[in-house]
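Only a single protein chain was left out; the remaining protein chains are all shown in position.
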Amino acid sequence: MKQAAVIGGTGYGALELIRILERHPYIQISALISRSEEGEPVADRYPHLTTLVDEKFTGLNSGLLEKADIVFFATPAGVAKELLPRIQKPGVQYIDLSGDLRIDSPDEYEQWYGGEAPSEVLQKEAVYGMPEINSEKIKQAEIISNPGCFATAALLGIIPAVVSGKASQKDIIIDGKTGVSGAGRKMSMMTHFSETNENIKAYKVGSHQHTPEIEQYLAQETAADHPVSFQTHLIPMTRGIMCTCYLSLNDPSGLHETYQKFYEDHPFVRIRPEGAVPQTKEVYGSNYCDIGISVDKRTGRLLVVSVIDNLVKGASGQAVQNMNLMNGWKESEGLTEIPLYP
Amino acid sequence: MKQAAVIGGTGYGALELIRILERHPYIQISALISRSEEGEPVADRYPHLTTLVDEKFTGLNSGLLEKADIVFFATPAGVAKELLPRIQKPGVQYIDLSGDLRIDSPDEYEQWYGGEAPSEVLQKEAVYGMPEINSEKIKQAEIISNPGCFATAALLGIIPAVVSGKASQKDIIIDGKTGVSGAGRKMSMMTHFSETNENIKAYKVGSHQHTPEIEQYLAQETAADHPVSFQTHLIPMTRGIMCTCYLSLNDPSGLHETYQKFYEDHPFVRIRPEGAVPQTKEVYGSNYCDIGISVDKRTGRLLVVSVIDNLVKGASGQAVQNMNLMNGWKESEGLTEIPLYP
Amino acid sequence: MKQAAVIGGTGYGALELIRILERHPYIQISALISRSEEGEPVADRYPHLTTLVDEKFTGLNSGLLEKADIVFFATPAGVAKELLPRIQKPGVQYIDLSGDLRIDSPDEYEQWYGGEAPSEVLQKEAVYGMPEINSEKIKQAEIISNPGCFATAALLGIIPAVVSGKASQKDIIIDGKTGVSGAGRKMSMMTHFSETNENIKAYKVGSHQHTPEIEQYLAQETAADHPVSFQTHLIPMTRGIMCTCYLSLNDPSGLHETYQKFYEDHPFVRIRPEGAVPQTKEVYGSNYCDIGISVDKRTGRLLVVSVIDNLVKGASGQAVQNMNLMNGWKESEGLTEIPLYP
Partner (left out) sequence: MKQAAVIGGTGYGALELIRILERHPYIQISALISRSEEGEPVADRYPHLTTLVDEKFTGLNSGLLEKADIVFFATPAGVAKELLPRIQKPGVQYIDLSGDLRIDSPDEYEQWYGGEAPSEVLQKEAVYGMPEINSEKIKQAEIISNPGCFATAALLGIIPAVVSGKASQKDIIIDGKTGVSGAGRKMSMMTHFSETNENIKAYKVGSHQHTPEIEQYLAQETAADHPVSFQTHLIPMTRGIMCTCYLSLNDPSGLHETYQKFYEDHPFVRIRPEGAVPQTKEVYGSNYCDIGISVDKRTGRLLVVSVIDNLVKGASGQAVQNMNLMNGWKESEGLTEIPLYP
């Protein structure tokens, strides 16, 4: 039994970590850390946890953080890069769900995220936590930079086609669609019900911070570097991300086998029969990434549709998957829930 | 390990049984029986079950039904009362999720359900499967009549106040609100998205078939018999039921303690602090029934708000809870999922 | 052509006034007044008004307010009672969409609204703007207190039965359900999409400020005074209110005719055939209040279901209806839009 601390207790990422970790056989939650809620019983703030979570939120200096073997940062952008170096201890594992440590280039970080880039030492120590492409490094890591939700869906959808050379790395277009929970629990006009219900909104036009993340890790897999077009849309639903990816085909043969083989050892990626595409509801509340591919002979393009639950495979579920690998546990430990349908 | 068969494989009740039973430590699903889908792999019809369920739907006469220790009827009204007597075998447990066996009086059955009442023998043998009021009988039962979704929320909300005499059994008004999944997977104008989205609809005015169920089991608990006003409303969401119950108060003292005590041995009922009321989202995807009570001194009334997930505590989760009691297993076995929030 | 000013330009009430007044044949909007947006072109803030509204928001002291023949207050609680006396001029008409002037008793005001009651002079001068019960006074009024959204649906639904003596004024229970736009454009957890979608929430338990409004105007019509039970619920949709009203029947005969006759001269109330009930979608975007009644012989109760669009008949449409009456125009002028369905 290991002790886990969750920093950032009042957001949806933290809530989802609590939901998963509370049922994980090898984990005990030792601290739920939230500055703004310090001292408040968790179940008072979140009544759905009544009878399930007895803890109170604590502050950073309660002493509880020190007992943790594993520390999750479910914090807004900019917190982990400052806080992690101050609390880092040998032998403790750190998993950052924010984007602080995902971008190699300080210039790119500053361009897309704003603010100062994290220290180079810290950024280099962090391993990108996408188990399907990086599992060996993850197993050795002490700091994990957990992928972005859109980047997860996009990269898992595109990589097999591009790495195999079946499709071109140039001219990739990714049309992303997300439910509103991705915008977090913070209030804004983006998350205002009357503004978002019965509406589709394209947002962060040409400027979504997952763009350089997608490009960087695609480049890492192929050793080539090309910009991608990535546009995000807000959809009137709570959970779910779909990336619809349009690629130029080089070779349409054997595509389905290529995808099947690429993910054969990865329990959380499921490939639909060729021509069939997944819906976001088919992974609701689960850690799956479902992928469908379809060749369009008229245009010579490959269509890839990938879906995840943005809060599970797109955030907290993937974080737990990383934790499992780091600790030598079964990759799917604590993540075996069947999607909630309908 | 016991073998379970589910009859009625293509509805939401069956889907939810599959979701729960697949993760139940003492159950193996031996047959998913659906006449209309016989021979089709379950995951072809329901891609969210890809890699999770390998079985095909089978017909009634495949021989697989015979291997079952426990048979669930997740069938439309009228099927179980005909089919159960024809397949009944000693030592096998039967749990009917439909309303066929819930109403004692044949006249009432015919008035509210239409069609012929079930045989008296069958109806008498069936035990009403609401563990919070009937657990001893359930433990001995061979046939369970699983409660209706609205009846579950309403009865759990009302019974402690009425049985204790704190509120009157007369003049009870229950305003019910349900998500659309309660109407099942069958197509109708009730389940048509464009007709139901951005809309509230009162339906089955004065004629909902859970009305006599609520009255009958309330009468059973108190030995008095009074009609209740019960009106149902369709809400543009998928899962969730709320019953807002208005009762005439006899004695406002100690109400919260009365509720707490009534449910102290029942892990799936959670009472909010007095004056606080639960939301349907707080039980989403879980087997909980959350209840809030509030005294209105101006009117001398007690307000009770109870919420469930209609597909879990209102159907398949409660069926598994009954199965657990019938087999001497822990009541919450296989039902420990934390509500999915948000 | 008369000049109208709208104070409170950035809320939904103001937006809906703009939508209606821009198409009103006898009205020109002379000023859209919003302190926080002063100087900003209206269409920059609300792009749906591009090419339709050229004005900028102005401040209170721009001089434009002085040109207005009619001034609408689409302001938060507490603004009109302070501001109106300071700007009041003879011959100008004032219509307050907030609750400031609805409650006769200062004590009741302070209990339900908090804060200091408006001056007695001002409150007495204000006429309650529900044309279906108060049209003669409205025609003479200089200040209108526009009814609350829930109070509109509830009173229009209940009054004919109670005034006629067909149902008792005692023991009235009103279960109210509203879309989220009623909570306005202000950000809060109530209006947060992820918290409200796929959810039903009972709110303001026993404390909704429309309760005394319903009681007061019911008492005014009948000369008797009884408390009502009124509980509100938040529904995951943008527009629409339904009040489900439960009344004790005295005399079930001729109810439908009673309702038909009561509203025969009122173009915006439509009565369904007895036993049929309206849906909120059937009045979407329109000024109608649709009402259905049904007698439940088992319980001796009358069920009344009334629906409105909370932003039209529940706010801005009714305000324009009042303006029409005050100016001797046709009651439905500018309000003839057919409900948007689906």
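Going in written order, the chains are labelled A, B and C, and every chain counts its residues from 1.
Just so we're on the same page, contacts are C-beta pairs under 8 Å (C-beta built on N, C-alpha and C of every residue); 3 or more make two chains touch, one makes a residue touch a chain.
Here the structure is a predicted model, which means the values were calculated and not measured.
S.K.: Taking the full complex into account, find the residue in A:L122, A:M242, A:C289 or A:M326 that is in contact with the omitted chain.
M.R.: For the chain that is not drawn, the touching residue is A:M242.
S.K.: Please identify which residue in C:V283, C:I308 or C:M326 touches the non-displayed chain.
M.R.: Of the candidates C:V283, C:I308 or C:M326, C:V283 is in touch with the missing chain.
S.K.: Which of C:Y12, C:Y246 or C:W329 touches the chain that is not shown?
M.R.: Counting the whole complex, the residue in contact with the absent chain is C:Y12.
S.K.: Sort through C:E108, C:E198, C:D296 or C:E331 and give me the one touching the missing partner chain.
M.R.: C:E198
S.K.: Which residue, A:E82, A:D175, A:E221 or A:E333, contacts the hidden chain when the whole complex is considered?
M.R.: Final answer for the missing-chain contact: A:D175.
S.K.: Take the complete complex as the reference. Which residues in chain A touch the chain that isn't displayed?
M.R.: Against the missing chain, chain A presents residues 171, 173, 175, 177, 179, 194-195, 197-202, 205-206, 227-229, 231, 233, 235-240, 242, 244, 246, 275, 277, 279-281, 284, 292, 294, 296, 298-299, 301, 303, 305, 307, 342.
S.K.: List the chain B residues touching the unshown chain?
M.R.: Touch set of chain B with respect to the missing chain: 12, 179-181, 183, 185, 187-189, 191-198, 236-238.
S.K.: Contact with the hidden chain only, please: which chain C residues?
M.R.: 12, 15, 18-19, 22-23, 46-52, 181, 197-198, 238-239, 267, 270, 272, 276, 278-279, 281-285, 290, 336-342
Here is the rule we go by: only the chains that are shown with their structure count from here on.
S.K.: Centre to centre, by mean C-alpha position, how many angstrom separate chain A and chain B?
M.R.: For chain A versus chain B, the centre distance works out to 36 Å.
S.K.: Using mean C-alpha positions as chain centres, tell me how far chain B is from chain C in Å, no decimals.
M.R.: For chain B versus chain C, the centre distance works out to 39 Å.
S.K.: For chain A, give me the residues that contact two or more of the other chains.
M.R.: Correct list: 12, 181, 185, 197-198, 238.
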